[in-house]
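Heads up, one of the protein chains got dropped from this complex, but the rest are sitting where they should.
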Amino acid sequence: MTLLTVNDLWVRFPTRQGVFDAVRGISFELGQERLGIVGESGSGKSMTGRSILQLIRKPGVVQAAEISFQGRNLMELSERDMRSVRGNEISMVMQDPKFSLNPVMTIGAQLMEAYLQHNRDSRQNARNKCIEMLEAVSLRDPERVMDAYPHEMSGGMGQRIMIAMMLIPDPKILIADEPTSALDVSVQRQVLSIMDRLVRDRGMGLIFISHDLNLVAEFCDRVLIMYAGRIVESCPASKLREAKHPYTRGLLNALPRLDNPRTHLEVLQRQDDWTHAALEETQ
Amino acid sequence: MTAINVQNLDVWFGSVSAVRSVSFSVAQGQSVGLVGESGSGKSTILRAMTGLAPDWSGTIQILGQNLTGSTRTRGFFKKVQMVFQDPYASLHPRHSVDQVLAEALHLQGMDAINKRTEKLLNDVGLDPRFRFRYPHQLSGGQRQRVAIARALAGEPEVLLLDEPTSALDVSVQAEILNLLTDLRAARGLTYIMVSHDLPVVAHMCDTLAVMQNGSIVEMMTAQALRAHKAVEPYTRELLAAST
Partner (left out) sequence: MSEQTLKQWLLSDAPTSRMQARVAGLYQGWLRLTSNWMTLTGLIILTALVLVAVCAPLLAPHDPFEQDLLNRLKPIGYDDHYLGTDSLGRDILSRLIYGSRITLYIVALVTLIAPVVGLLVGTVAGYLGGWTDQILMRTTDVFLAFPRLVLALAFVAALGPGIENAVLAISLTAWPPYARMARAETLTIRSSDFIAAIRLQGAGPLRIITRHIWPLCISSLIVRVTLDMAGIILAAAGLGFLGLGAQPPSPEWGAMISEGRRFILDHWWVATIPGLAIFTVSLAFNLLGDGLRDVLDPKDGGHG
C-alpha cells in the first residue's frame, strides 16, 4: 500500500546570485517500509524530508506536481490543515534531541501535552499512556523520567523520549532526520532497534535520512541516494554494496574499512554529468 | 626514539575527574590513536598536553621536554601543533585564509611570509585562489585544510589530531585522511589521533588505545585489531558496532 507519493518535488531558495535549487525535481513513493535517503551535506536530503511537512523556512519555496498522502495532496492544504497532518499523521524526529525539547518543562509535562492535544482524555489516563510510551522505547524507570528535565537526560535517552513523543499520536509516517548522528555508536544501535521495532509493529512508513551508508544499508528496506538535489540511484538496501552509480560506489570506497587496509583511501572524483543524470532504475 | 611519553596522567575539571592514570608512549614518526565514545577522556589528554586543560598530574614528556602546569614555551608550540574537530569553529570568522596563515607564520617567527603562505596552501592542496577567501566562503573540507596548513606553519614535529574528520562528509574525510597520511610521510611527523571512529583510527594509526571512562582499556596494534585479537569486551563491543 502506498502511503506517500512525491512527484516532481523542487525546493528553491532565491539568493542575490540567482535561484538556488536545493532539491531538483525528485519523485518517489513510500509504502509501509523503511526508506533510507542518503547523501552528503548539501545533497538536499534534509530539505526533502522537511518539504514533505512544508517545514522549509522562508525565503525557501516548495514546488511539486504532487505530494499526496492517503489520497490528499499536501500541496493544496491550508496551513491549518497542514498543522493537523504534522504530528497527527506524519511525525518528524530531528538530529539533536537537546534542541527539540523545552528545557524548562519536565519531560512528563511535554509528553502529556502532546498526548492531550491529540486525544480527549483525563490527565491520569494521559499520564499512564505516556509512561507506557516511555516503556515502549525501553527507558528504564519511566516514572522518574516523567518528572525529570531534559538536561538530566543523556543524548540517547533524549532521542528515545523524542521518538516516544512523536509516536504518541500514532502517525502513519515517521520522518527521521539523522536521528542518531549526535549519539555514540553503541547508543546508536539501541535507538535504531527501538525505532525499528515500533515502526514494524505499527505498520508505519519510515523515511530515514542519513549520511551514513552502512547504517542505512543495515537498517532500511530501500535506499535512495541523493546528489546535488537529485536522486541518482535507488536500490534495495541489501543490494547497496552492488550499487552501480559511480557516486554511490565512490562513497562506499571512500570509507576506511577494517578488513581492507590501504595506505590511501579512494577519493571521490565528482563528475558534472551526475548533476544532470536521470534516475537509474536498478530495482 | 620516544617522542611522547605519558605516565600516570590524571586530568580533572573542578571536582570531576576526566582522565585516570593513563600511560602510553609514542615513538618518533609513529602514529597512535585514542579511540572511545564521548566522555571517555580522549580529547582531554590532548588538551592537557597543550596546556588547554590546566589541572593535571603525572608526567608528560614531549620531545625530551618535561611539561608542567598549563604554560608552554614558544619552542613547544613550534614543535607541537593541534588540529581541531570542527573546522567551522576553529577558524576565526572574520579572518581570511591569508590572515590566518600569515599570522601563524609571524607568530612562529618565520620569514618570507608571503612565499610561505603560498607554499602552505600548496602543501595542503588548496588552490591559490582560496587565499583571500573568508571561512564562510569555504566548504568544510577546505576549512579543515586551512586548519592543517595553520598547524604546519611552524614546521612542527608532532601533530595532535582531535577528531579531524568527524564533522566532514565521507568523501571529504577520505581526502583529508589521505592528506594527513602524505604529510606524515613527507615530513616524518608524529601523530596522536583522537577519534570515536574505529575504522578511521585503524586506517591512520599503527597503534591504538581504546578508552572508556577516562582510562585506557586496551592497547594494541592496528594489525592485531584487524586480526580480531581484541581481548577486552568493550573493544569487541565497539568493533561490533562499527562494522
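Which chain is which? They are A and B, in the order written, and residues in each are numbered from 1.
Assume contacts are C-beta pairs under 8 Å (C-beta built on N, C-alpha and C of every residue); 3 or more make two chains touch, one makes a residue touch a chain.
Every value quoted in this text rests on a predicted model; they were computed, and no experiment measured them.
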{"item": "Touch partners, limited to displayed chains, of the chain removed from view", "value": "A, B"}
{"item": "Residue among B:Lys42, B:Arg116 or B:Arg150 touching the omitted chain", "value": "B:Arg150"}
{"item": "From B:Ala89, B:Ala185 or B:Ala227, residue that would touch the chain that is not displayed", "value": "B:Ala89"}
{"item": "Chain B residues touching the omitted chain (full complex)", "value": "50-52, 74, 77-78, 81-82, 84-86, 89-94, 96, 98, 103-104, 107-108, 129-130, 132-134, 136-137, 147, 150, 153-154"}
{"item": "Touching residues on chain A - with respect to the absent chain", "value": "16-17"}
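Everything that follows uses one rule, which is that only the chains that are shown with their structure count from here on.
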{"item": "Inter-centroid spacing, chain B versus chain A (mean Cα positions, whole Å)", "value": "33"}
{"item": "Complex contacts: residues of chain B adjacent to chain A", "value": "37-38, 140, 169-175, 177-178, 181, 196, 198-200, 202-204, 222, 225-226, 237-239, 241-243"}
{"item": "Chain A - residues contacting chain B, complex", "value": "40-41, 155, 184-186, 188-189, 211, 213-214, 250-251, 254-259, 261-268"}
